[in-house]
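Handing you this structure, nothing more for now.
All protein chains but one are shown in place.
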Amino acid sequence: MSVNVKNIGLFALVGVLILLTGFLQSWNSALLILNMGLISAIMALGVNLQWGFAGLFNIGVMGFVALGGLATVLVAMPPTTEAWAQGGVRVLLALVLGAATIIAAVLVYRAMKKGWQRSVAMIVILVAGFFIYRAVLDPGVARIEAVDPAATGYLGGLGLPVILAWPVGGVLAAGAAWVIGRTALGLRSDYLAIATLGIAEIIIAVLKNEDWLSRGVKNVIGIPRPVPFEIDLQNDPGFVDRAAGLGLDPVIASTLYVKLLYGVLFLIVLLVLLWMAQKALASPWGRMLRAIRDNEVAAEAMGKDVKKRHLQVFILGSAICGIAGAMMTTLDGQLTPSSYQPLRFTFLIWVMVIVGGSGNNFGAVLGGFLIWFLWVQVEPMGRLLMDLITSGMADGYWLKTHLLESAAHMRLLTMGLVLLLVLRFSPRGLIPEK
Amino acid sequence: MDFLNAIVALSNYVLIPGIAYGSQLALGALGVTLVYGILRFSNFAHGDTMAFGAMITVLVTWWLQSLGVSLGPLPTALLALPFGILGCVLLLLATDRVVYRFYREKKAKPVILVIVSMGVMFIMNGIVRLIIGPDDQRFLDGERFLISARDFKEMTGLAEGLAIKSTQVITLITAIIVVALLFWFLNRTRAGKSMRAYSDNEDLALLSGVNPERVVMLTWVIVAALATVAGVLYGLDKSFKPFTYFQLLLPIFASAIVGGLGNPLGAIAGGFVIAFSEVTITYAWKKVLGYLMPDSLAPDGLVQLLSTDYKFAVSFVILLIVLLFKPTGLFKGQSV
Partner (left out) sequence: MSSDPYGDRGNTAPSAAHGGATPAAADEPFLIGQGMTGGYGNGPDILHDCTIAVEKGEIAVIVGPNGAGKSTAMKAVFGMLDLRAGHVRLAGEDITALTPQDRVAKGMGFVPQTNNIFTSMTVEENLEMGAFIRNDDFSGTMEQIYDLFPILRDKRRQLAGELSGGQRQQVAVGRALMTQPKLLMLDEPTAGVSPIVMDELFDRIIEVARTGIPILMVEQNARQALEIADKGYVLVQGANAYTGTGKELLADEEVRKSFLGG
């Protein structure tokens, strides 16, 4: 009972913090924090599934989030017909050839006996396959990227409703997770960590460099939205009347209305996923996972298929991160590959899970909101702090200028501090596992 | 003549940069491998430790430059290096005291220490950005080149120039000195042997009267020195930017794991394996092949296997291959 009161209190605290932001700063910032908090909570839910339930150390969250972002482009952007005509088929063929190379290598590896012959055969297949792949791919890519590079220069997407991108983002992330999981899940925890860190960097490198796919650092802007545009609302007399009825300026009302719509959509996704995660946690499957986490050797001796369970939960957790990534790109309305930073998209999510309480879904959700709030608000707080520290210094004094300029970097410091303090004094998090 | 030109081009763009980069990775990987061997966790804060040590060195270099102190043709940073090491030592010892010791006494699981090191990584990253900012900083002075491409062409009459940057030579010489000192220390001194003993068999080392806290302190001191040297050499050779040090984490870990975590010799070998793979796979071979092949067969394209942005992919793939087929690394590492 008292535990429940405490937990409700913690969530209420987050609510109050967001409301305070609304009253003291602006309702637009408050809603933005709320929306990103919802997305962060979903990401934290995914990581919690892997770490809290199963003890899998995945620090490649950024990669799965970025794949979700790619999904929005592939699903929602209109197809560039000219680019497809120029080299679309060629690129697809190259991808098929590339996949065929890998499959052939795997088949040969399985079919042949261990020895130098096998190694040679593998190398020949892989090298030859690579050059064929490049020979087919490169001209196609060059032609696609030449199509109106300032505006398109990429294949575009399928032109479908953007909401569809969310499950597709999950599927893309799940696919990547399957490949990684098959190769790296048997490894020790810190090796898995390095492997996931690496794959995330590679995914970002692909998004940055494969212009035909994602326009690379030129970014994809103007991704279709699931909600109306503010400007349309402002030109809609009915909306303006209703806003006036509430005593609101139509411009502000439209921005708030759009953000609220996003918030409702995100909330639905979060609630559905949370419900599923809770069910999973309580199911025999969830119990088995925790049993494996607590004593892998014993669980294996009891005949549990540890590797299979781990693969399942790794794929599920990554898929959730992919969904969240797609939602985030939808909210942003653009895909900016260079904005994916591991500190922001991998390690911050980890802080959320650890602070909230690993192994507890509500803890992860709480951590998502709370840490996101901190992440946003530390900057103004840092500036206040620096103003206070430097108030006694003369204007133009170098230290004052320097301190004021570096207030923006307080974020990382604070996050590290929060993480270490929680690990030290409350290692099970704010809402511990039951 | 064409053959000679090909060799010169190869040296210029692959061998020499590879050796310099390999030395930097090896020094970084040695730090990771020592922490793993003694404290038994993968230290994710290592990249930012390198950044911190390098930052102190950069600041002291600027100060020395403002005083008009210089080493002539050598970079002033070499003079500032001891200060950087000292600063880094103090930081790591303080971190151990405030953060890691608690978990050591509790005998926490290694994965908890890894997460703790993530927190330390955030803080160190924040400190570096607070002090010096996130931007590129230049602190290299002295002679830029030992041999410039033009001098080389005049000397040899070859069409292809060979440029040897002084930072590349300094990197190699410093790395050799540091590694020689490290191995002398580990293999010849009482304290070094106690470190190896502790890494090999903790219980027996305790039974033999080795003081664990002393070993841990010693390890942090050495790791700080290695990290600072690696960070400064990388900064001199390329440039100092806090974020790149974080990104170095992946190739450094790849080097340490490929060589066998916990094995210093393996860390060095791993560093060069990773460095040469990265350089050769992302190098455009057009020039070298153009010299070697008859004109009719000379390649049209760049003959670049992967664009430079995929260099992480290279270390990653090598890492995966080694992990899948030889999980303890090329040299036998610890399999805790």
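Going in written order, the chains are labelled A and B, and every chain counts its residues from 1.
As a convention for this text, a residue touches a chain if its C-beta (ideal position, glycine included) is under 8 Å from a C-beta of that chain, and two chains touch if they have at least 3 such contacts.
Please read these numbers as outputs of a predicted model, since none were measured by experiment.
Chemist: For the chain that was dropped from the view, give me its touching partners among the shown chains.
Modeler: B
Chemist: In the whole complex, not just what's shown, which of B:G72, B:G157, B:G209 or B:P294 touches the removed chain?
Modeler: Touches the omitted chain: B:G209.
Chemist: Of B:L146, B:V169 or B:A197, which one is in contact with the hidden chain?
Modeler: The one listed residue touching the chain not shown is B:A197.
Chemist: In the full complex, which bits of chain B touch the chain not displayed? Write them out.
Modeler: 190, 193-194, 196-197, 199-201, 203-210
As a working rule, only the chains that are shown with their structure count from here on.
Chemist: Distance-wise, how many Å sit between the C-alpha centres of chain A and chain B, to the nearest whole number?
Modeler: Using C-alpha averages as centres, the distance is 30 Å.
Chemist: Which of the residues in chain B come into contact with chain A in the complex?
Modeler: Contacts found on chain B: 41-42, 99, 102, 110-112, 114-116, 118-127, 129-131, 133-134, 246-247, 249-250, 253-254, 257, 301, 305, 307, 309-310, 312-313, 315-316, 319-320, 323-324, 327, 336.
Chemist: Provide the residue numbers of chain A that touch chain B in the complex, in ascending order.
Modeler: Residues 55, 57, 59, 130, 138, 183-184, 187-191, 193-195, 197-199, 201-202, 205, 208-209, 342-343, 347, 350-351, 354, 405-406, 409-417, 419-420, 423-424, 427.
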